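Pasting in a structure now, in structure tokens, and then I'll have a few things to ask.
Of the protein chains in this complex, all but one are displayed in their positions.
On to subunit A.
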Amino acid sequence: MTNHYCDMQNADVIMTIGSNNVENHPVSSKWVQKALDRGATWIVVDPRYTRSAEMADIYCPIRSGTDIAFYGGLFNYIIEHDLWQHEYVLNYTNASYLLDEQYSFDVNEGIFSGFNEETATYDNHSWHYQVESTKTWDTSEGGAYAWAAAPGVPEFTPPTVEVPKRDMTLQDPMCVFQQMKKHYSRYDLDTVSSVCGMDKDLLEKVYATYASTGAPDKSGTILYALGQTQHTYGAQNCRSMGILQLLLGNVGVAGGGVNALRGEPNVQGATDMGMLVANQPGYLNWPTEYGTPSLRKWCEKETYSDGYYTNKPKFVVSALKEWFGDAATVDNDYGYDWWPKVPKSPDYSIIGSFELMSQGVIKGYFNWGMNPCHSAPNASNVRKAMANLDWLVVADWVETESACFWKAPDMNPADIDTTVYFLPAALIYEKPGIILNSGRWLQWRYQAVEPWDEAKPDYEICDVLWTAIVDLYKKEGGVAPEPIVNTKWDYYVDGKIDPRPVAWALNGYVYDGTECDTTSAAPKTELLSSFANLKADGSTACGMWIYTGFWANNDAPLDPAEQAVGSRVADDPTGLGLHPKWSFAWPLNRRIIYNRASADMQGKPWNPDRVLVEWTGEKWVQNDVGDFVAVSNGTPVPPNDKAFMMLWEQNARLESYGMGDGPLPEHYEPFESPSDNQMNGRQNSPCVRFAEFESVKRGDRSEFPIAVTTYSVTEHWQTGGQTRTCPALNEAMPQQFVEMSLELAEEKGIKNGEKVRVRNNRGEVEVMALVTPRFKPFTVNGETVHQVGMTHHFGWAGEYATGDIVNDLPPNVGDPNCWVPEYKAFLVDIEKI
């Protein structure tokens, strides 16, 4: 989230889209209702009438997978009705930037300039800005970037600052604003309602209500979840929300923002930690074989020419220092060569990995904290892939479907030679540690009970494995022992593996002043309070630069209660729900990021009742930790237009050259869709990933005419490993269901509560039919389209409540930017059993 849960109370309008926040993030309903009590309006846009819709003021049904049409229509509405926040958009976004003269969009072909049909990828050259002038870094002594030439800093050529051409009148046809206006003029109310299957009047009501937050003193918040992301254009859905909030001046303000409700209690932490194929901890990009094979190349490619990411070399060198400790020196590029490099091919993302198992390329697999035989798209294909492995290790706290994949109803154990090792892992309450919520709060949790039987915390399991592996390498050598034997692994207190020195490593510290392998009697630390103290010369170590400050009290380095992460003071001096002393929000305890944008060009807050930062004429008042340069060399910096310092432009991007599949969001149909694309001449995103895999077995609407989306219920959690072992939860939600309209049920002769078969080319499942007025058929392009929705928490494993694997049905195709699969819109047929 840009903002956080408690901040929802400040919104004037709340839009829940691609989320069922009441059910799946129950605590959100508390804060949304506080906003309603203050007179806010709550809109829910969703294919079905959810428990969130019941609590909201306005419910707007939408056909799954048509969000970009919905947003495009809203952009058009806002621009046509002049409802955008002028001062904000003009100064804080790239609306005035001129795009390359070659930039274009071909409606008939449905592609932007730069597309290569053969590789199904874009060359983004024409999506960049026209350049007014260039500047270079001053690395001379006393210069702003003197650090880059200091001893110990890896050698790299600093990037050149390209000052973009701007037209502050927004009249130039190549300026971003004019290009947006042109691009979205096709998204009129009639077309959008026809694509989305919406009632036009209701659509207009939703647009007018949400666009009202474009008034400078109003704020609107968007709550979203996997309903936005799990599409072959999920990243563009997220971009759309960003653009919308920028047009209305809703980013950086209290009660605004783009707020991802994260799916599991610590999924924010997992994302921060780099549990992604392209990211390492702290959202730094992993080295690639093709782009950043050396530290020099990494620094040159990844370091921004301006803004805060000019400091990236400091973050990456500090990270390397934590990875390789004493072995990391400037002479060996701090061990950069020991880091694995992401290849161009093959693809090791989740979908690609199982394809590689099928091909016999991947022969061994550590499956830790996930259950892909149940949760991955086309899950039966995953089971078949795993049957091809030589060995499999599963660490979990119950026997999940992945731990017993050979027992699946569609598997024959006699045919499977995979050796499976099960490592019993402690559950969250059985170990101490840190958990992050959606609002980026880091909170320390104490252990409640001892782990069951032989179960161990993950870090203990890692320690046992790691030390054994290192011993083997030391004794026997190996093909490439250096990355293994040089890895710094010294997180011990009194000789026992401990999460507290790990916290030091994440926080960052002065390398020579800190000993991670410590004793409880005499810990030695020099922890850093800000990532501004990180150095690129090897004198600091930091595993997670964005967290710096969360564990910085050197007076009690082993006591979590004495650290910001353990602080539980609920004071709220502003009344805005910032609660600055409750836990720690990264970065730097900033509760609302981009908060510079909460005030105008003179530093005066748009809304005097919601002051986050304010320029007094002499200095900045900071009710929240300012997300901008407020003081430079001890002198207050007067207001300027640099409201988004994490971009080199320091202005937010309405148009972005950084996306793989287009600089502006454009509507395409889901990979499997019940309808033709009405917005342009191309049915699907031109860049859909993995569509070429044979295992995808694409279905056609002539055979499978019913659109389906999948979702969770509040009573169960993901694949049910935890919740299906709780009898009271099984009683509350005993089985899976497919929700369908009265109209479809009548057509199919299906009665409420009956068992039905849902099938497509990839699988078939039997579930209970829930026939309900909460689902209605959509009218799309003049034709009736039926959509249903399914829950997915059950599987064959478990002692109490079992069911078929619904995730056998979604296609294993992915978004081109982040490889996320398309669980939220695909095709099936349904028959009565």
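Here is the rule we use: a contact is a pair of C-beta atoms (placed from the backbone, for glycine too) under 8 Å apart; a residue touches a chain by one contact, two chains touch by 3 or more; residues count from 1.
Methods note: contacts and distances are computed from a predicted model.
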By UniProt, of "Glycerol-3-phosphate ABC transporter, permease protein UgpA", "YhfT family protein", "Anti-sigma factor" or "Formate dehydrogenase beta subunit", the chain left out is "Formate dehydrogenase beta subunit"
Any idea which of A:Glu162, A:Asp537, A:Asp624 or A:Glu715 touches the chain not displayed?
A:Glu715
Hey, which of A:Met15, A:Met180, A:Ala225 or A:Met733 is the one touching the hidden chain?
A:Met733
By the document's definition of touch, the residue of A:Arg51, A:Lys314 or A:Arg440 touching the omitted chain is A:Arg51
Of the residues in subunit A, which ones touch the absent chain?
22-23, 26-27, 29-30, 33, 37, 49, 51-59, 713-715, 726-735, 752-753, 768, 770-774, 776, 799-802
